[in-house]
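A quick write-up on the structure given underneath.
Yeah, one chain of the complex is gone here, protein chain that is, but the others are all in their spots.
We call the chains A, B and C, going by the order they appear; numbering starts again at 1 in every chain.
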Amino acid sequence: MIHVPLLEVKNLRTTFSTELGQVTAVDGVSFQVDSGETVGLVGESGCGKSVTSLSILRLFRKHSGTRLTGEIFFEQKELLQSSMEELQEIRGNRISMIFQDPMSSLNPVYTVGNQIAESLMLHQKLSKKAAQEKTIEMLTLVGIPSPDKRVNDYPHQLSGGMRQRVMIAMGLCCQPKLLIADEPTTALDVTIQAQILDLMLDLQKQLQMGILLITHDLGVVAEVCDRVLVMYLGQIVEEASVETLFENPKHPYTIGLMKSIPTIDGKRGKKLHVIEGIVPSLHQIPKGCRFAPRCPLADEKCRQHPPDLFEIARLHQVRCWHHERIGVGGVAFGG
Amino acid sequence: MGGYLLKRVVSLLPVLLVVAVVDFIIIHLTPGDPASVILGAQATEEELAKLREQLGLNLPIYIRFFEWIGGLLQGDLGWSIFMDKPVTEAIWEHLGPTLSLTIMAEIIAILFAIPLGVMAANRRGTWMDQTFMTFALLGISLPSFWIGLNLILLFAVQLNWLPAAGYQPISNGLLNHFKYLIMPAISLGIMQGALIARMTRSSMLEVLNENYIRTAEAKGLKMWLVTYKHALRNAFIPILTVIGLSFATLIGGAVVTETVFNIPGIGKLIVNSVLRRDYEVIQGTVLMIAAAYVLINLIVDLLYAYIDPRVRYDKS
Amino acid sequence: MRLGAKEKTAVPLLQVSNLVKHFPIKRGYFQEKAYVKAVSNFSLKIYKGETYGLVGESGCGKSTTGRMILRLLAPTSGSVQYKGQDITHFSDEELRNARKEMQIIFQDPYSALNPRKQIGKAIAEPMSIFNLGEKRQHKQLVLDLLRKVGLQPEHYDRYPHEFSGGQRQRIVLARALAVNPAFIVCDEPVSALDVSIQSQILNLLQQLQEDFQLTYLFIAHDLSVVRHISDRVGVMYLGHLVEEAPTDALFSEPLHPYTRALLSAVPEPNPKKRKERIVLSSEVPSPIDLPKGCVFHPRCPQAIATCKEVVPVLQEMGTGHRVACHLVS
């Protein structure tokens, strides 16, 4: 029986129409997520990781002139072509999403209990009373103290950490198979972040859920993910298991990123490694390899022809012409 | 909740004081001698003296102010020289028509403005939104008295369906009352409605861009539920503010509309008092209207607390 | 590191003692007055040429402390001495030349520059505030500063909206350097920037420190960034300085339970080192009604009876390593 992944994204391309013309924020992205697996989507601002996650559930304003092409399969159903009704059946029920800023992601004028019960009544057709009980159950599951009182609180009465727990409760109340978490802990303090990441991993085991985690923090990736996709300017530049990525990264951008982060232990060098220049704007995408202008190994071939995603080992792909010369035994990186 | 209410009421007192002072000052700006202005040139000296004494003009201004305020607190708004009756009585007689006119106009305005505004925001960028924007823009550009005149020209003169002017109190039958008030209410309601509709649309657009709306969509809620449950309630707070603030333009519009349609309301009373130099009446009615405005905005403030829990629980 | 040996003998460039800041909050007319106790008797010394890292989670009072040092916020009590001079109660006029030498750079580069003013003029503005030299020379000084912070001369008459976050932070730095300061408070200068830009700005800060003999108070919540750039580090919790030590000592053997929990919570970019974490239970208590005794005791895994009663005092535990905890002393 051939193995069918929980979620499969094929050649996803998302284009926006802006004041300065068409912009392709996500340009031919493909990846898979399995049940029980945590896949990290990592990259800096503007690399398209958030847009990729939003494209899965088509969460763009109706009139923002967004165009989505490619295919997204979830439990044998192609999402991009399915009708809005079918998609709404899946949103919050089979695939749930939690967002970065707990302060503004909950509706300020309704109690947290009301906002959780709303999903239960919609997807599981529970009565008001049954939904209320299940809501309190969920609040306990996500570790909120005295849930029976908290259920009638308004969002502004809760701290950032508590609100993120409410978001998780809201997302998981219908036992979804896939959780998309867009920078869930970026706005939280490091001690609260640790609590939330532990909570997400526990719930993943209990619900045998797949998690797509979007983040810019390589520490969180190392801590939580099984597989990692590194994105740069709308494209995946490297895909690997988390061990391989940190031990034997092959793409110059991944290596540059890892070396430019200060760490909590290890040698305190004088100068941090720096990736020269700045990320080009999506309106002026460089010809050839998109990282060429900032890459120390870039040559004429890189500047002219965009490289494909080469499979260099099982589950390890890299988008670079010179990947054999890089990494362990290869060209040592400066800095 | 009580604390909030008390705080709001207490904060109104200085505003009411300012209203009284402004109202008092305006009338006493009259250059020259108000008595001769009122009685006209041929009045005899002794008549002028009696009037001055009656108006208390010979007293220093701050004494007259405190006397006036004293009177106010006991509900005495002064005396109408022209109608020879207390101002409060004059106001009471003219209150009925203005009340029903403004209420009808406001209902028309809100009934059209809010649904249209919400729909336009929901379909931003489509032709429906464009036509809405154009009509709303026209609405705030047409002076209400000109609309009134054209309505009369069409319905009263040409088609003769409705009376050109005049007023029938409710006591003479509801339908009759409506017949006389429908055109004035429409001409007054259009500008008011356009103002509120534009505000509804921009407030809805603002809210539809918020993160919690995306969360609602991500939960799989149907579009109408996202719009009418999650978005509208948040958008309603600025809309309420506009409705409260636009009460002043509503009354202003009523003054003009009553003149066009010859409705014996407060507006007509004020305009006639101006032409007749009946100062005490102008002073009293303008004060009443301003006080009503302050009261309406207090009610709007209290509605905030009902809609937005953050206002109710502003602990820290 | 440079400062290891000699720093203790010289007079500290900046000395802060028992700084307190309580923000009154207005509750109705009848309830009694309540205060947000943002900072409670905070003391520190910073020596010339040193980078003192002040780290702590949001709401711990680190930014408030930074602003009180620059007198942007009036302290409720306590004193600030700059170069031996007590400037706590200086009038604005007296503060002027102290202000010239003490500058600040901010976290949000997008709102730190006036959108209506060309960046060249923005950088030159401090020069005209302190009327340093002729107006004619200002443009040349600005062009030098632009080069020093890694920008090009043709950026002179551009507007802020034409720059990225990292470039704007460079402009803010150039503006702070315009008056040739001695001491800069860096309030979370790289928190809003992407990782690759972060390393560029951190390197720039160190380079400028050498070129201009600057002293930094570096405020941040990111422990690895603070570790990289600081010579000494202070850890704050709910307005109190709980531990202070030279950087290597603090990160290799942290003494205070909160510092240990903080360090263990930081996710490390190395999958093999997924260490056992000390996860602190519950939430940070509200700064309005602080817990009695040691403020950390409700969340402290090793809290004992005295912790609930007596407020611990910072004690010297070895060369410059001070900690406020009953268990350790």
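Of note:
Basically, a residue touches a chain if its C-beta (ideal position, glycine included) is under 8 Å from a C-beta of that chain, and two chains touch if they have at least 3 such contacts.
The rule is short, and it goes like this: contacts and distances are computed from a predicted model.
When the unshown chain is looked up in UniProt, the name that turns up among "NADH-quinone oxidoreductase subunit N", "Peptide ABC transporter permease", "Quinol oxidase subunit 2" or "Protocatechuate 4,5-dioxygenase subunit alpha" is "Peptide ABC transporter permease".
Of the listed positions B:Leu153, B:Met223 or B:Ile299, the one in contact with the omitted chain in the full complex is B:Leu153.
Although one chain is not drawn, the whole complex shows that of C:Asn18, C:Ser77 or C:Ser111 it is C:Ser111 that touches it. Shown as candidates are A:Ile95, A:Ile264 or A:Val279; the residue that touches the absent chain is A:Val279.
Mapped onto chain B, contacts with the missing chain fall at residues 14-19, 21-23, 26-31, 124-125, 137-138, 140-143, 145-146, 149-150, 152-153, 157, 202, 205-206, 209, 211, 245, 248-253, 255-256, 259-260, 270-271, 274-275, 277, 279, 282-283, 286, 289-291, 293-294.
Touching the omitted chain from chain C are residues 70, 72, 95-96, 99-100, 103-104, 106, 108, 111-117, 125-126, 129-130, 158-159, 162-166, 172, 175, 179, 191-194.
Keep in mind that, in the parts below, only the chains that are shown with their structure count from here on.
Between the CA-based centres of chain A and chain C the separation comes to 32 Å, rounded to the whole angstrom. Those residues of chain C in touch with two or more other chains do not exist in this structure. The residues of chain C lying in touch with chain A in their complex are 1, 57-58, 164, 166-167, 194-200, 202-203, 206, 221, 223-225, 227-229, 247-248, 251, 261-272, 274, 277, 279-280, 282-284. Interface residues of chain B facing chain A in the complex, by the touch rule stated above, are 123-126, 208-212, 214-223, 230, 233-234, 307-310, 313.
Residues 57, 59, 61, 63, 84, 87-93, 96-97, 99, 101, 104-110, 118-119, 122-123, 154, 156-157, 167, 170 of chain A touch chain B in their complex.
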